[in-house]
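A single protein chain has been removed from this complex, and every other one stays in its place.
Going in written order, the chains are labelled A and B, and every chain counts its residues from 1.
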Amino acid sequence: MSSTHVDLSKRHSETPCFSAEKLAEAQKLMSLYPEGKHKSALIRILHMAEEEFGGWLSIETMDYVAGIVNIEPIEVYEVASFYTMFNLDPVGNYVFEVCRTGPCMLVGSDNIISYIENKLDIKVGETTKDGMFTLKTAECLGACGYAPMLQCGKKYHEHLTNEKVDELIAAYRSGELPK
Amino acid sequence: MARKLLLEHDSVPGIETFEVYRKHGGYRSVEKALKKMSPQEVVEEVQKSGLRGRGGAGFPTGMKWSFLAKPEGVPRYLLCNADESEPGTFKDRYLMEKLPHLLIEGMIVSSYALGANLSYIYIRGEYMWILDILEKAIDEAYAKGFLGKNILGSGFDLDLRVAPGGGAYICGEETALIESLEGKRGNPRMKPPFPAVKGLWGCPTVVNNVETLMAVVPIINEGGDEYAKIGVGKSTGTKLISAGGNLARPGVYELEMGLSVEEFIYGDDWCRGIANGKKLKACVPGGSSVPILPAHLVTKTAAGEDRLMTYESLADGGFATGSMLGSGGFIVFDEDQCIVRNTWNFARFYAHESCGQCSPCREGTGWMEKVLNRLEHGQGNLRDIDLLEEINKKIEGNTICPLGDAAAWPVAAAIRHFREEFEWHVSHREESQTRNYGLLKESLVG
Partner (left out) sequence: MVKVTIDDIQIEVEDGTSILNAARLIGGEVVPPAMCYYSKLPGTGGKCRTCLVEVAAGSEKDPRPMPKLVASCSTPVQDGMIVKNKTSEKVHTNRGAVVEFLLINHPLDCPVCDQAGECHLQDLGFEHGSEGTRYEEERRTFDPIDIGNKIKLHMNRCILCYRCVHVANQLTDKRVHGVLNRGEHTEISTYIEAAVENDFSGNMIDVCPVGALTDKTFRFKSRVWFLKPMEASCECTKCSGKTVVWMFGNEIYRVTARKDKYGEVEDQDGKAGWICNECRFEKKDPAQWNIIGPRTINRHSVISQGKYSAARANSQKKIENE
């Protein structure tokens, strides 16, 4: 086992920059905290940044957020690398996060994971060649009664079967389902 | 059918909107508390109700509130713990999705009782779509004068905000939650000082679970004494149970404390037995961190009494033959399930979720996961089983926060009740990869 360090080749070509509207939103989020406590908005602004800049947080994105929140970049790296929702490597357009914890496993999440692996011809952690899908596993997402399940963006897809996975992939490919 | 206090109107169309919620009796407790009661009287009602924390620890809510320090000129905060992450638990999600205004109502009354003028709902980041539901409801409550300045002319001000996490089970621990809310890594703090003295931004803070804060609403509406009449002994009121695993009808149920476990698993109004006509092998009644019970100890205690859905009855027999109500994450295993595999799965979860601050948890959870991984995959030895017991004894009680215990207990209980199955994995390395001990040992199945 070895830890992976940031691959410096994986960088955004341009410096990320929020639109005026998004920047105002970020400022508003910081204003929801008492004076001097605006760092509290960091996690939410990171979610925003991830959504805005390709579904992942590059060094440039994190440095940019550090500037907005007015903290040192290392403070952003520390936080971003702690929480599992932040992707520190590029991902596909759609990220499937399949829950693999106990209650989901009891009703077949392992089979769903291998079915998706075969169907998309990728392993967990990989992205399809066309850049469309990334497959990840997640720990308990709070859908144990509606298992097996996967999360994609904000959306939970529950009671999964192989057929449902087929439909889901087709729907995302055709653009029927929003990102 | 049992009495419902929180889920009374969950199936009413549009109940997530202010109008419909209000039409069904919503926000009455705010009117009552803010107009007719002093904050102290609200605290007293909650104390009388016997309400215990619904997040898992079961600590009396009124007592927790009474510990809150009240230094002059220092703000106090109420935080709602909506970081629901304990495997097997999904009730808070259901409650917030369906009844966002019930949470807001509970938070207004509770904030009033505690003297908090700024409160936060900390919600796990994966529930981002529920955050949208909550913020919409909060906007409505502001528009209707239930949040903001001088609520209902009472002179009480309250601002309510939602803050998301970023994906970390540990942020359900209250000091980790506070750290995360402050925009930091979710590392639990050293205690003392406790949040009641030094919490959010160093100020006195109370952290309560979603269901706990919602339960304050019926307590104020009907009175603490009325609430306390429901249930058995020190387990008062109703409890939301998240039922999952191999059940015929999994889902979220609200039950009066004291319902028998037998009725809950097999009753027509409840889970309707094990899925696909199979038999019960084991049950984890309170979320992944509580001890697993083999079939014969699920519906009956070791003394042969009916096991009830209460804090006390589920714990009857201690860790030797009992378990805990915990968060109410009720996970059921059918006869085909492999206990070793599940134990490894849970161990992997805790290793994945350890914050990594303190050495016993950081190193111990990873170690247990690796040993269990080997055992499950036919690479184990008999001495590994004893080693696991020793590792978890060395973690338990020695860590900064309870995650260490939560990681240790399931392993200890699985070995306690299913040691033969672990040994079978060692003696039948090949076979254990394709077949399950439970299938071979009919006697284990109740």
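Here, a contact is a pair of C-beta atoms (placed from the backbone, for glycine too) under 8 Å apart; a residue touches a chain by one contact, two chains touch by 3 or more.
Computed from a predicted structure; not experimentally measured.
Engineer: Of A:L23, A:I74 or A:A170, which one is in contact with the hidden chain?
Structural biologist: Here the residue in touch with the unshown chain is A:I74.
Engineer: Of B:A168, B:L213, B:I274 or B:A414, which sits in contact with the chain we cannot see?
Structural biologist: Answer from the full complex: B:A168 touches the omitted chain.
Engineer: For the chain that's not shown, point to the residue among B:H9, B:R22 or B:K394 touching it.
Structural biologist: Only one listed residue reaches the unshown chain, and that is B:K394.
Engineer: Could you tell which one of B:K144, B:K370 or B:R435 touches the chain left off the display?
Structural biologist: Final answer for the missing-chain contact: B:K370.
Engineer: Which residue from B:E353, B:E376 or B:E421 sits in contact with the chain not drawn here?
Structural biologist: B:E353
Engineer: Name every residue on subunit A in touch with the hidden partner chain.
Structural biologist: On the side of subunit A, residues 1-6, 8, 59, 72-75, 77-78, 81-82 touch the unshown chain.
Engineer: For the chain that got dropped from the picture, name the residues of subunit B it touches.
Structural biologist: Residues 168, 185, 190, 192, 351-360, 362-367, 370-371, 387, 394, 397-400 of subunit B touch the chain absent from view.
Rule of thumb we're sticking to: only the chains that are shown with their structure count from here on.
Engineer: Express in whole angstrom the distance between the two chain centres, defined as the mean CA positions of subunit A and subunit B.
Structural biologist: Between these chains, centre-to-centre, one finds 25 Å.
Engineer: Quick check: in the complex, which residue numbers of subunit A touch subunit B?
Structural biologist: Listed in rising order, the residues of subunit A that touch subunit B are 32, 34, 37, 39-44, 46-47, 69, 78-80, 82-86, 100-103, 105-107, 138-147, 151, 154-156.
Engineer: Which residues, counting only subunit B, touch subunit A once they are in their complex?
Structural biologist: My answer: residues 75, 84-90, 92-93, 118, 124-129, 132, 161, 163-169, 180-186, 201, 242-246, 250-252, 284, 288, 329, 331, 333-334, 337, 341-342, 345-346, 349, 352-353, 355.
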